[in-house]
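Handing you a structure now.
The complex is shown incomplete by one protein chain, all other protein chains being positioned as in the whole.
Let's turn to chain A:
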Amino acid sequence: MTIPKLKIISWITQIVAVVIMGQTLFFKFSAHPESVQLFSELGMEPKGRLLIGALELVACILLLIPSSIVYGALLGACLMAGAVIGHITELGWEGPRGELGMLAIVTLICCGITIVIRHRELPLLKAIHSDTPTERGRRKR
């Protein structure tokens, strides 16, 4: 079971990630010139912008539903990793771009922390992190 204290930390990171991803949705879906510019440079305008926006929306929703948090974090981490790659390869880090890039990194870290805290909830991994050997003391007589 996840320890309660860690659960609180996980919720904080989840909410940070949701807030950061959520506020960019507005720019993406309303075709804000800056957002359009970004995706044009990536060669993904307009379908890619809408696709990524939709996926981010899904990630935000999953991150807020208790039974699916870890999946939301996984999706969010993948999207943010993509964003970071975009900044590294195409977009660069000048001025406001750098700010956006940093936000992407923060979200990536938040999602990563959520995954680490809740890794036991990932179904396929369940089998392997069940038993960590602990030392068993010799019985006192």
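Everything below uses one rule, namely that a residue touches a chain if its C-beta (ideal position, glycine included) is under 8 Å from a C-beta of that chain, and two chains touch if they have at least 3 such contacts; residues count from 1.
Everything that follows uses one rule, which is that contacts and distances are computed from a predicted model.
Think of the chain that is not pictured: of "FMN-binding glutamate synthase family protein", "Branched-chain amino acid ABC transporter permease", "Spore coat associated protein CotJA" or "Methanol dehydrogenase regulatory protein", UniProt labels it "FMN-binding glutamate synthase family protein". In the complete assembly, the contact with the undisplayed chain comes from A:C78, out of A:V16, A:V36, A:L57 or A:C78.
Of the listed residues A:G43, A:P66 or A:G95, the one in contact with the hidden chain in the full complex is A:G43. Take chain A: the residues that touch the chain left off the picture are 42-44, 48, 77-79, 81-82, 85-86, 89-90, 124-129, 131-133.
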